[in-house]
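In this view, the complex is presented without one of its protein chains, the others remaining in place.
And then subunit A:
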Amino acid sequence: MRITRYAAGFAAAGLLLAGCASEAGNQAEEAPETTAEVEEVEFPEGSTMAEIVEAGELRVGTKIDQPGFGLANTAGEPEGFDVEMAKLIAAKMGLSEDQITFTETVSANREPFLVEDRVDIVVATYTINDKRKELIDFAGPYYEAGQDIMVAAGNPENIEGPDDLAGKSVCSVEGSTPAENIRTNYPEAELVLYDAYSKCADDLRNGNVDAVTTDNVILTGFVAGAPDAFELVGNPFTEEPYGIGVQKGEDEFRDFINDVLEEAYENGTWAAAWDKTAGAITGTEAPEPPSVNRY
């Protein structure tokens, strides 16, 4: 008797969940169409593109915690500039948005996901560098980020660049590349290292540190969230070209993605994607697109 009652309870909960899910689905369908237009295309037999089209699914690794680039919305679907790039590529392969499967990739598991063939491409604020090229290949870059500095509104310490950090306390995250860069190249800055950038922002707000440093795309998110409290110096001092990761040796696929990017640069869909995502958050105009590097 008791078991049946529990079963009934579960069934009710299940119905409730199903209801929520379908509602979320409806909302997604009503969302305005993306910049990407689906096209019919033919690919040479045996190519990676043909295989993906055959499977009817493009598996994409992206971040879901990066405002403007890849952030999960309330329905759990990622949104952002990275996601738009993936949709552009899918559209050029003749795949609809429903045929994209997004998987969360965090900074540490992006190479493994490609090497283990769990995703076809990774679009996840993924800096192109030679160490990563040993394991995977990159299309792009499709955006050029750089390490920048965020200060309290009004810039009371007059920090204009990394050289002004000498003798000042600057906050970043332990184990990150920006922190390592300050430690090696600007040793006179007093580094304060937390485990998350949000704590750095809190410390800057409290006046416990003079500055926060990391990639400008992360900092602009904080500035946009609290324009009264923070200000971006706007003087990037490193180059972090974001690329689209593909599996090692997929040269044909890489060329195809590069073609898609170059076309999007020219016909304005790239800029439109920017305005809709990262640009909408930060209020900045689309920058000049970086030139694709076909190595």
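The rule is simple: contacts are C-beta pairs under 8 Å (C-beta built on N, C-alpha and C of every residue); 3 or more make two chains touch, one makes a residue touch a chain; residues count from 1.
Keep this in mind: contacts and distances are computed from a predicted model.
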Requested in this report: Among "Amino acid ABC transporter membrane protein 1 (PAAT family)", "Diguanylate cyclase (GGDEF)-like protein", "Lipoprotein" or "N-methylglutamate synthase subunit C", find the name that the UniProt record gives to the complex chain excluded from display.
Outcome: "Amino acid ABC transporter membrane protein 1 (PAAT family)"
Query raised in the report: Of the residues listed, A:Q147, A:S176 or A:T277, which one is in contact with the missing chain?
Result: A:S176
Report summary line: Among the options A:K133, A:K199, A:K248 or A:K276, the absent chain makes contact with A:K199
Requested in this report: Would you write out the residues of subunit A that touch the absent chain, in ascending order?
Outcome: 171, 174-177, 179-180, 192-196, 199, 202-203, 206, 208
